[in-house]
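Just one protein chain is left out here, and the rest sit where they should.
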Amino acid sequence: MSSADVGTAALVVGFGTALYAVGAGAYSGLTGRREWAVSARRAIYALLGLLVLAMVLLEAAYIRSDFSFELVAQNSSTDTPTFYKLTAMWSSQAGSLLLWVFLLALFSSAVLFLTRRRLRDITPYATAVLGGVAAFFLFLMLFYASPFATLANAPAEGNGLNPLLRHPAMMFHPPMLYTGYVGFTIPFAFAVGALLKRHTGPEWIRATRRFALVAWTFLGFGILLGSLWSYSELGWGGYWAWDPVENASLMPWLTGTAFIHSIMVQEKRGMLRIWNTSLIVATFMLALLGTFLVRSGILDSIHAFGESTLGKPFLVFIACALVASVALVVSRRNDLRSEARVDALLSREVFFLLNNLVLILICVVIFWGTFFPLISEALTGTEESVGPPFFNGIIAPIALVLVALSALGPLLTWRRNTWKSLRRAFVVPLVVGVAACAALAVFTTAADSLPALAMFSLAAFVLAVVLQELTRGMRARRTMTGESPPIALSRLVGRNRRRYGGYIVHVGIAVLLLGVAGSSSFHDQKDVRLAPGETVKIKDYEVTYREPTVAIEDDRSGTGAPLSFGAVLDVRKGDEHFTMRPARNYYPSQDGRMGPVGRFFGGEATSEVDLRWGLKQDLWLAIQPDLRKLKGPIRRGNDLPERFAGQAIVAVARSYVDDPPPAAFRAIVSPLVVWIWLGGGIVMAGALLALWPSPEARRRRVTSLYAARLGRELSRA
Amino acid sequence: MEVVILVAVLAALVALLVLQPLRVRAAAEPSADPRADLEAAKEAKYREIKDAELDFQMGKMSEEDWRALDAELRAQAIDILRQLDKLD
Partner (left out) sequence: MDPSRKRKIRLVVALSAAVLLATALVVVSFSAGTSQLLPSEALAQKPDDRFELGGTVVDGSLEERGDRLEFEIQDPNGSAQIPVVYSGAVPDPFREGREVLVKGELEEGQFVGNDMTTKCPSKFTAE
């Protein structure tokens, strides 16, 4: 009996356990019998244990290169570096399903443990929902794509990990995304529980708010990692292509952003309850859609997993869940109607609602554009697709509106604001924004692109608003407590983490969009063929192809490529001199027809981009060497006996270096790209601050538990 | 065949954990803490009161509006505290 059998057994029992959680949770919810809720909760804990076992078994198989496991044979090999052996698990369909449900069990156990003394009404139903989602993924693994499938004749060597994925960012990208998707399942489950129990208060929000925020943070981080990888690894030099799979991860993030704003309105004013429930349902559905789009192949994308059998069950599941959720919301709409009304148009509630509408609008545009091939085929019979110009053209102006709203929101308070107080708060940041606009227009070429200029000015505006909020708040504290400025500031931020964490996130988003505006409006790209000695000029750089390089078994980027052809380029910018070394890695093909030497040149090839970061701009270089002249030496090498293959390859490589033909280069200068990643970092920092639990609340909670215990024990004594 | 035995073993372990509350009933549950829900509501209300005060001090609210809001929130907080006391 192999460990694969143990793994399958764990999944089978896990499936049964998840179904049990559904039944026990639902029964407890219906009858109010507590012991069944406890039992259901324990079932989730047990599920976590089983999935940990499954993960450990699978990872162990990867580490010892057990090729009887079909997954290990498909995307690992004995010479794959250990880090990639461990992370290869989720580069496959079945493995990523296991990761998804493992994360779900982990988060579900955490939330059920944390709420074990609270929310007695709705946790049973929430447990049932969580169990149900887990059961679906386990069902897929048992009947469609098992991670523990075995091969009757284990091959001696595995296929190895797809070279494109041999990059740390690509290995963290799926777990981050899945943490995001799974994280949003938690508030969804509790929302469903609250609806079933006709609980209209914000308790379910309070219990799951942190999970939603964590999910949002991880999803955003995952999306950012994906675009960083695309920019620094792929040969096209961009960070966002409006590819269907990219869009599929962005949509739940947008509705998730809307959600974390609008739940504040429900907490403060009891309004927007139907809206919030609908939003979390939409976010969960989009998260499932995001998971499913990658696996279905229904949309053309460089990401599509080819023909996949998972498409149909996923679609059925999403459709059923959607119908059930909508039916539930509609049936409870009278319970959810709030008495509170909007007092004034100039209020934080209204601006949060505007923010929500703008985010939903962006999401709708992206959804429409992503599914347009299917929509147009259904409506007109011809499949049409829209590309980046469509998305960029429509979304760029909306993004400007969003940044403007994010600056105005903090200036307002709930219910009512007077024009006078708004004017007073508005003046300084507005002056800063206008001054920034004027300065940029006069001293830089920013005015060449009005949308970019607008975004830069709005970013300055946002920053000014946040700085003003910090100084005004600090001053207000000082008049009350007389603290010194640094202490007042740190106490202000420390006691109002949610508020200032949120403001920092706004700054981060503005900086990120500033980077997007700069790099998309002012970048320059040149595709040229250069012979050694030739130069190309791009913006203020002079790039000269000095000499070719060949690396055998010594690939610079550590991906294990046996062959790497590249170039040394001398770059001059004013007084600066530096060298860059882009290359192309060649991975051997398993196809014997190409010959023992030829197969090293005929397999996958990846671009190893050389990138020089800069605060003002990036220089990005990629090379596509011309290997056509090597066909002769390769053929001759193929004719030799196999044991001379290694020497033949060296000879072929040397012939490239001795007489290098012109190579194709792509050079891109993108201004302000670094600010995208920096902005993302600022967003993470702000989110972390908002998530951080405050010490006073914790202290009060702990002492109250002790007081309660004391009270109980005293009464028994 | 061995897989079936394995499934049975794992299922038995899970059942041991999961069915115990059903057999032992009350003692299995961590003591119900209705305080926890009220404590959370209390924390939220305190945060609202402080938020409103900060907004007033920063000049976003008129004094009249703030006094009215503050009184309303404090009344709601006292309500929660009364409910907490009732539990003791």
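General remarks:
The chains carry the letters A and B, assigned in the order they are written, with residues numbered from 1 in each.
Everything below uses one rule, namely that a contact is a pair of C-beta atoms (placed from the backbone, for glycine too) under 8 Å apart; a residue touches a chain by one contact, two chains touch by 3 or more.
Predicted model only: the values in this text are computed from it and were never measured.
Partner chains of the missing chain, restricted to those shown and counted over the full complex, are A. Screening A:Gly29, A:Pro174 or A:Gly637 for touch with the missing chain picks out A:Pro174. Between the chain not shown and the residues A:Arg529, A:Arg556, A:Lys573 or A:Arg612, the one that touches is A:Arg529. The missing chain, though absent from the display, is touched by one residue of A:Ala110, A:Leu315 or A:Ile394; that residue is A:Ile394. Listed residues A:Ser449, A:Gln624 or A:Asn638: the one in touch with the omitted chain is A:Gln624. Screening A:Leu86, A:Ile274, A:Leu315 or A:Leu361 for touch with the missing chain picks out A:Leu361.
Listed here are the subunit A residues that touch the chain not shown: 74-75, 90-93, 96, 159, 162, 164-165, 170, 173-174, 177, 226, 234-236, 245, 294, 300-307, 341, 361, 364-365, 368-369, 372-373, 376, 382-387, 389-390, 393-394, 527, 529, 604-607, 624, 628, 666.
The rule we apply is simple: only the chains that are shown with their structure count from here on.
Mean C-alpha positions place subunit A and subunit B at a centre distance of 30 Å.
Within the complex, the subunit B residues that touch subunit A are 2-3, 6-7, 10-11, 13-14, 17-22, 25-26, 28-33, 35-37, 39-41, 43-44, 47-48, 50-52, 54-55, 57-62, 65, 69, 88. By the touch criterion given at the top, residues 1, 5-6, 8-10, 12-13, 16-17, 20, 24, 34-36, 38-39, 42-43, 45-46, 50, 116-120, 202-203, 206-207, 267-268, 411-418, 421, 424-425, 469, 472-473, 476-477, 479-480, 495-496, 498-499, 697, 700-701, 704-705, 708, 711-712 of subunit A touch subunit B in their complex.
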